[in-house]
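Sharing a structure here in structure tokens format.
Here the complex is missing a single protein chain, while all its other protein chains stay put.
Let's look at subunit A:
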Amino acid sequence: MSYSTFNKTQSNPLTEPMFFGNSVNVARYDQQKHSIFEKLIEKQISFFWRPEEVDVSRDRVDFANLTASEKHVFISNLKYQTLLDSVQGRSPNIAFLPIVSIPELETWVETWSFFETIHSRSYTHILRNLFTDPSEVFEDIVINTEIQKRATDISSYYDDLIFYTQLWQTHGEGEITIDGETHNVTMRNLKKKLFLCVNSVNALEAIRFYVSFACTFAFAERDLMEGNSKIIRLIARDENLHLVSTQQIINLWQYGHDDPEMKEIADELQDEALAIFMKAVEQEKEWAHYLFRNGSMIGLNEEILCQYVEYIANMRMEAIGYDSPFKQRSNPLPWMNKYLVSDNVQVAPQEAEITSYLVGQIDSEVSASDLGDFEL
């Protein structure tokens, strides 16, 4: 099953499953099997922003006045987010594009990944402003053991799927021995790896970002690092949309609206998917512990942050049909919502209030009164 960049098999994209059907040939959107992905693309593109639009110059002064423990919180979070977006800026493309079978989902994956690259560029924008030479921060991302622990978990499901897809593309189905290790490449196994991978990405988008979002907005509540906070709000808005897409994929499988075999797999691997989620929750709590090991900051400490992780996790797990496992039913950080409301995001300096506008939009509504004083 080698991949072709233009599959000459005539196929009907309306009857293809989302993944592991015939690879996409014509990028057409006039007919869609799952139109939700086209709607997500439109929404995502309407959110377009550039890091350079946000002025972060005041943050340098604020940063210099932070305590050592606050600096640790701020920089550690930026490192972690840099890792997350480094992974997300490439992995959906590498893992999902070779196996995707409907054009609207293919384009969504590309759009999604592209926006993650904007996020990555924005971290450089923030760090370049704070440090004359940000190399030390970037270089620590691959050395820091706390970050490494998370990186392993985040990338392993992607890597596994990518490797098996490569084996399948070059050897087809069957037992394949590479470097003395035998791999059983079957379509069922590939689909299982896909299912686990999407669940791991879902957990990433659902909760992994939120510990650092909370810290960023806690600084903003004290009128500190506001440029950074503006950028993170834009990122949070995008991540919410990415999360919806993975939730959509998982729900479409669970409800049998797509590949019937994926419905079976969703039932079969329910506990494993749950375990992925719970592990992500645990890791985020550990991360909160690491952040505050040198002391807390005004408005936020390890305990409240862990409660927030549980609150968010409940919400996210219900969205994919799991019972909420934690007792934390009320929001321990109510002010977070103010920063997550999409209409409060400022996209351009002159647009302080409203964001849901489209560039170059034309108002085509003409009422009779518009022509009231027109005479022949």
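We take it that a residue touches a chain if its C-beta (ideal position, glycine included) is under 8 Å from a C-beta of that chain, and two chains touch if they have at least 3 such contacts; residues count from 1.
Rule of thumb we're sticking to: contacts and distances are computed from a predicted model.
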According to UniProt, what is the chain that's been left out of this complex called? Choose from "Iron ABC transporter permease", "Acyl-CoA dehydrogenase", "Phenylalanine--tRNA ligase alpha subunit" or "(Fe-S)-binding protein".
"(Fe-S)-binding protein"
Missing-chain contact, candidates A:Ser11, A:Asn240 or A:Gln270, resolves to A:Asn240
Quick one: say which of A:Thr165, A:Ser212, A:Gln248 or A:Gln283 touches the chain that got left out.
A:Gln248
Of A:Asn144, A:Gln270 or A:Ser342, the residue that touches the missing chain is A:Ser342
Looking at A:Glu52, A:Glu139 or A:Glu318, which residue reaches the missing chain?
A:Glu318
Touching the absent chain: which residues on subunit A qualify?
36, 39-40, 43, 237, 240-241, 243-244, 247-248, 251-252, 315, 318-319, 321, 330-331, 337, 340-343, 356
